[in-house]
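Next up is a structure, given as structure tokens.
Omission of a single protein chain aside, the complex is shown with its protein chains in their original locations.
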Amino acid sequence: MNPSMALTGVIPPVCTPLTPDGEVDVRSLLRLVDHLIAGGVHGLFVLGSTSEAAYLTDRQRALVVRTVAGHLGGRLPLIAGAIDMTTPRVLDHVTAVTEAGADAVVVTAPFYTRTHPAEIARHYRLVAAASPVPVVAYDIPVAVHTKLPAGLVLELAAEGVLAGIKDSSGDLAGFRRIVTGLHAHPGASGFSVLTGSEVLADAALAMGADGVVPGLANVDPHGYVRLYRLCRAGDRDRARAEQERLCALFELVGVGAAARMGQSSSGLGAFKAALGLRGIIDCPATAEPQVPLEPGEVERVGTFLAAAGLL
Amino acid sequence: MNPSMALTGVIPPVCTPLTPDGEVDVRSLLRLVDHLIAGGVHGLFVLGSTSEAAYLTDRQRALVVRTVAGHLGGRLPLIAGAIDMTTPRVLDHVTAVTEAGADAVVVTAPFYTRTHPAEIARHYRLVAAASPVPVVAYDIPVAVHTKLPAGLVLELAAEGVLAGIKDSSGDLAGFRRIVTGLHAHPGASGFSVLTGSEVLADAALAMGADGVVPGLANVDPHGYVRLYRLCRAGDRDRARAEQERLCALFELVGVGAAARMGQSSSGLGAFKAALGLRGIIDCPATAEPQVPLEPGEVERVGTFLAAAGLL
Amino acid sequence: MNPSMALTGVIPPVCTPLTPDGEVDVRSLLRLVDHLIAGGVHGLFVLGSTSEAAYLTDRQRALVVRTVAGHLGGRLPLIAGAIDMTTPRVLDHVTAVTEAGADAVVVTAPFYTRTHPAEIARHYRLVAAASPVPVVAYDIPVAVHTKLPAGLVLELAAEGVLAGIKDSSGDLAGFRRIVTGLHAHPGASGFSVLTGSEVLADAALAMGADGVVPGLANVDPHGYVRLYRLCRAGDRDRARAEQERLCALFELVGVGAAARMGQSSSGLGAFKAALGLRGIIDCPATAEPQVPLEPGEVERVGTFLAAAGLL
Partner (left out) sequence: MNPSMALTGVIPPVCTPLTPDGEVDVRSLLRLVDHLIAGGVHGLFVLGSTSEAAYLTDRQRALVVRTVAGHLGGRLPLIAGAIDMTTPRVLDHVTAVTEAGADAVVVTAPFYTRTHPAEIARHYRLVAAASPVPVVAYDIPVAVHTKLPAGLVLELAAEGVLAGIKDSSGDLAGFRRIVTGLHAHPGASGFSVLTGSEVLADAALAMGADGVVPGLANVDPHGYVRLYRLCRAGDRDRARAEQERLCALFELVGVGAAARMGQSSSGLGAFKAALGLRGIIDCPATAEPQVPLEPGEVERVGTFLAAAGLL
């Protein structure tokens, strides 16, 4: 990643539009990328959790990266998840996504297996040693059931193993320990601290975050770019108002009935329904075995869009 | 799986011997398979958690199944894990392992993503509909962070979606609900209930389990086969003595220092160290990023083997 | 506790009948005790989780112990929970229940506060040093969110700090480690290993448990006493049949709708509904803020009783 490729600003985790039979819908994907660029975003993150990386086959994953990288043509930094259980499998994904054009890879702690801080450190060191591009840690305990310890992240940042962190832990106190801890690690200059939170973006930026990676930016990239600029300009009151508008919009992730589906089905289904209602993607299908939203639930997504001024 | 392929008896989850640089050690794998067959086991389970499936690349996974299937030549049923996060990715593994010769596939609940009972049911129905071989559910909450509800398992058994369950949950009460619940589901005849517990095998068999899938059977297949026969013969006192010998041996999984490594590193490292000490495999290496045992820890594995009469 | 007071056999955790306005219903409590004695039980455990100890005020707790102790008059051993968060508060309960007539106290790990094995050990040592009667450890992670490590229990048993353990963890593997570990600790002779499981009583006894403490024994003490005798006599087939009858009966704990109430409300509500339907207690009320069963749910309790031959 060349210096102009610094990971700052709004870097949406790009949804992966699918056809009704579960294939990657390339045309919709390209429209979505154009929509995000038009919104002013500063980078793109493909094959993350919001991208349904956990559901895409290896072939589909490669197709997504190749499609987006080709379309971007270097205009914006492109980071890609290399989401798998352990080092050897992650390394295969690192090879695949970098060959397909990713500028950096995003890697979680080991999962499925019972792990340990010493093994997490070993994992990142091995991945970084083998990766041709920078490695960003992905802290997502809701998925991998391990929280990356702030001290470990700082240590790996200072060593140059990690180029940044995408924090989807919801633990803003731990996030702050990393942001402020970096002051004491001059060797970690250039390390990017990114929050995955939709609803705490202003707070994270106020405490020194470099950027935000909110899934909701698929639906409203302009809103997050506006929020980012207001925060950078120090206009905290308007930033808070914009953030609160986005918080209200984010409630759309709860439209799916908890008796009938899990939170991924509901949240990712709502993002895709919103993109469909806004005319950006053709089909709101989520990957199997997620449960589709029912018509009434999609209608409620529309109500949220309307309230946020997006319909 | 033809009728002679019923999943009963002792079906070890086969360790995957590795070379020092992390490749599958085919010669050691064949020796291990011969050792298990010589021990009298009734089937083999490859690409499970004990096999380090979470650490093997797709190429290595295929190599393992092809190697073992070719060597077995149909002498014993061969079941193979198709361990991945969600339906589309699992289906790719189902194709790969059945083409490589597996007689049945073993599939967990979705992981990494936040799931729901309705999605788990959908997952198994889709996998079973697409799989050319029977599907065995793998209940392993320590890995996937979801417990398969007994009621759901019984429902899928009655529908013919599932051909069996490998229960590595440690929850013997839930296990019993399945065993006894099957009495009320005549449609589920032939459904195999297998425990993954090393230390409750006798209890599981006493309550009606069809078989056992203990990782420790890599180290001492003769012991588990003896235990199985004693249980089937109703010789509970000698069964209990044999089980207690195996329980004492199983303590070897704790040799790795908790300050230095996780439980996978310690447990799988100890199994492989024991196989090395017994001369069955060439190299006790575990896959990255697991932490290797230190010499003193390997020595303690030897002490356990000696106490169990295996050195 | 004199030697004749050994903790073996069936020791029900006695429900605490309440009046409609939440007072201890002493007459119903005495009838329940008589019902249990008539069933042939070997001891009584008051102020445990099944007794709603977490809901009883200190005054009510003392009343329960005094009532039962007075009625028993030493005919059976009476153990009492001293359930509270930490050492100083537990010690107050130890004083209260022993003054009221308890022969032994049952004590959990610290809860509410974040604890540590070293603190759990310290807790039990301090409680035992101050208690005039033997101390039984209560392993109930579902309530206190800490599992008592088997090694720690064995250490405290060998030291004479603990006189026994009531295991409500559901972890039969850990239970077995204690049972078999005691063989290596001759200093721990007399230590009682008791399971709280309704559905694994036969398995626990087969592996060497001293007794069982099943909440369901309130409803069917004769059944558990029969089961205990069959296990002791080595009549495993009839024991299993009796256990399976009790397993089927135990499903009554699920009658309460999960959308409307938690598992305590449902389970304790069902026990009390069953005692009401059997004419043993006057009022099936559970303590606040538990949600009462609805008439249709109580009716389903009756169906379970009828199927088990208890109506």
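Note that the chains take the letters A, B and C in the order they are written out, and that residue 1 is the start of every chain.
Assume a contact is a pair of C-beta atoms (placed from the backbone, for glycine too) under 8 Å apart; a residue touches a chain by one contact, two chains touch by 3 or more.
Everything quoted here is computed from the prediction, not taken from an experiment.
Colleague: Report, in label order, the displayed chains that the undisplayed chain touches.
Modeller: A, C
Colleague: Can you say which of C:A6, C:A143, C:C283 or C:L310 touches the chain missing from this structure?
Modeller: Reading the full complex, the residue touching the unseen chain is C:A143.
Colleague: From the listed residues C:G70, C:G151, C:G234 or C:G262, report the one that touches the chain absent from this view.
Modeller: Among C:G70, C:G151, C:G234 or C:G262, only C:G262 touches the chain that is not shown.
Colleague: Tell me which residue among C:V97, C:I120 or C:V153 touches the hidden chain in the full complex.
Modeller: C:I120
Colleague: On chain A, what residues meet the omitted chain?
Modeller: 170-173, 176-177, 180, 197, 199-200, 202-203, 206-207, 234, 236, 240, 244, 247-248
Colleague: Where does chain C touch the missing chain, residue by residue?
Modeller: These residues touch the chain not displayed: 22, 49, 54-58, 60, 83, 85-89, 92, 110-116, 118-120, 122-123, 126, 142-145, 260-265, 287-291.
Rule of thumb we're sticking to: only the chains that are shown with their structure count from here on.
Colleague: Which chain would you call central, comparing Cα centres to the global Cα centre?
Modeller: Central chain is B.
Colleague: Which chain's mean C-alpha position is the greatest distance from chain A's?
Modeller: So the farthest one, by centre of C-alpha atoms, is C.
Colleague: Taking each chain's centre as the mean position of its Cα atoms, how many Å separate chain A from chain C?
Modeller: 49
Colleague: Need the CA-centroid distance for the pair chain A / chain B, whole Å please.
Modeller: 35
Colleague: Could you say which residues in chain B touch two or more other chains, in rising order?
Modeller: none
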